[in-house]
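Please read through the structure below; I'll follow up with questions.
Every protein chain but one is kept in place in this view of the complex.
On to chain A.
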Amino acid sequence: MEEEAVDVSKGVDVSKGEAAKGEATLPGPREAGAGAAESPGEPLLVVEKLVKHFPVKGGFPIRRTVGAVQAVDGIDLTVHVGESFGLVGESGCGKSTTGRLITRLLEPTSGSISYRGRDIAHASRKQLAPIRSEIQMIFQDPYSSLNPRQTVGKIISGPMEINGIDPTGGREKRVRELLEIVGLNPEHYNRFPHEFSGGQRQRIGVARALALEPKLIVADEPVSALDVSIQAQVVNLLQQVQKDLGIAFLFIAHDLAIVRHFSQRVAVMYLGKIIEVGDRDSIYKRPRHPYTHALLSAVPEVTLDGGAEETGRERIRLAGDVPSPISPPSGCRFRTRCWKSQDKCATEEPPLVRLSGNRPHHLTACHFPEAPTTEAREEDIVLDPALTALEEGEG
């Protein structure tokens, strides 16, 4: 056991890009886990027609269900073994709910979630128990997701305790190894969360998620609560963990640049639906859905030539906010903010299909797709009435 010393530099200095040796850093308490190890590329998680509606109560004196927040409304997605899959969208689009459904912190209204061939959509606590250790979650807020009254050692060994796992060498040794992997000092075993900075806390959250050697980690906005200089540290750590340990990630975030950096495949959500999904290059370089175009053009970017106006990117300014998911628009849900909307969009919901010109597995749900480029247009698309008025006033 003693010779199993973990290379300290590996956990801390991610920039050196030491690949491989991943297996060495995670000597398994349960060798290979249950079942045979899958080869990369096979589907690990298959979600079909997943729906989650939250009831809205109202009325007096008897409170009845008067409607439903259609947080997730029929999405299909597949995460393969060892893959990092990104889920982007604005607040309220249902991306976090999707994450919580997959980890079964919520029970879906309908649809199936199939993990390695077993449908867990409505599995009971007992049925879920063996699977829980294989699907772990990293939360957004490193402050509220760690119990302030427990030591770091207790927090990280918690999952092992619950699942009754006794790694060789004991839980404490294993926790110290995990601390090293995530770039913390193993001496911090007995400290409390308040003694750590936000970035360090998020590392503790990562160590906890790794404790059971999961096959899939759902990371819900894992870096958005952190400072810019710290974000990169945590993103690098996650990326290293993902590569070295071959863990599949469902990476949920609103920051398009970080998702692009982290994910091989990306799905864009809008009001409970996936409106476009494909490999990273397709989504970022050859997007077809107008909403994907609008999202990409809205990201403020540093231009190294000094903030010059001519960036060569298209400029699209939508009007208003995302509509309420309680009564989403009929047909295509984006049509109320879309510049290409026609009658057909209101009556017919566009299916998520491969359009002509798309690469394989690049699916788009739009009746009137855009040209596959993010180059600047001849004229900007400005739908916001205040902006149009002000800009016309100038001219």
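In the analysis below, a contact is a pair of C-beta atoms (placed from the backbone, for glycine too) under 8 Å apart; a residue touches a chain by one contact, two chains touch by 3 or more; residues count from 1.
We take it that contacts and distances are computed from a predicted model.
One chain of the complex is hidden; its UniProt record names it "ABC transporter ATP-binding protein", one of "BlaI/MecI/CopY family transcriptional regulator", "Trehalose transport system permease protein SugA", "Phenylalanine--tRNA ligase alpha subunit" or "ABC transporter ATP-binding protein". Of the candidate positions A:132, A:261 or A:354, contact with the hidden chain is made by A:261.
Between the chain not shown and the residues A:70, A:98, A:133 or A:200, the one that touches is A:200.
Of the listed residues A:156, A:179, A:294 or A:345, the one in contact with the hidden chain in the full complex is A:294.
Taking the complete complex into account, A:233 is the one of A:70, A:140 or A:233 that touches the chain left out. Seen from chain A, the chain kept out of the figure touches residues 14-15, 17, 90-91, 197, 199-200, 227-233, 235-236, 239-240, 254, 256-258, 260-261, 280, 284, 294-308, 317-322, 384-387, 389-391, 393-394.
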